[in-house]
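Chains shown are a subset, placed as in the full complex.
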Amino acid sequence: MTTHPPGYVDDKDAVLKRLRRIEGQIRGLQRMVDEDTYCIDVLTQVSAATKALESVALTLLDQHLAHCVHDAISQGGDDAQDKIAEASAAIARLVRS
Amino acid sequence: MTTHPPGYVDDKDAVLKRLRRIEGQIRGLQRMVDEDTYCIDVLTQVSAATKALESVALTLLDQHLAHCVHDAISQGGDDAQDKIAEASAAIARLVRS
């Protein structure tokens, strides 16, 4: 928990709503598998859930740049470069996941 | 529902177990967002859940090739080429998701 509110704080309800929907997609996948649904149809839903997760990540990243990284740079000091390096590492994980 | 059992039928319990774990990861993400957890920590978990989903997809795809596509080819006839085209389209969706 940081003292500053996270970058997504203004988007919190929308992010939570999207995560609840993804949770529903994952439960739907369990039903499909449980009912021996054809592999390709299950795969189509896995790709849809993966895209939805990616889109949440891109929103969080955008808000992080616009608030946390922005504020650290505006205030100057060493924290700015740390925040940028941290954001770049998160981007790399996202690109490679 | 197909008349033939899906390719993953022998792996069904393992696939369901992994999907339940991913469902847990998504609920964990909701708690993190709800508690204003730092963006980068949330992003790290989103990448982990995305990788877990991808890995389920690769298992389903492998089993689909080894059973559904394999059987369609063994039996000969037009269904084989349809099955291959269908598998290729699923691979493309996965690569681009």
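We just call them A and B in the order they show up, numbering each chain from 1.
Definition applied: contacts are C-beta pairs under 8 Å (C-beta built on N, C-alpha and C of every residue); 3 or more make two chains touch, one makes a residue touch a chain.
It should be emphasised that the depicted structure is a prediction, and the values quoted were computed from it without experimental measurement.
Here 2 identical chains are displayed in place, and the whole complex they belong to in this file is assembled from 4 copies in total.
We take it that only the chains that are shown with their structure count from here on.
Note: centroid distance subunit A to subunit B, computed from Cα atoms, is 19 Å. Contact residues of subunit A toward subunit B in the complex are 1-2, 5-9, 12, 15-16, 19-20, 22-23, 26-27, 29-30, 33-40, 42-44, 46-51, 53-54, 56-57, 60-61, 63-64, 68, 86-87, 90, 93-94, 97.
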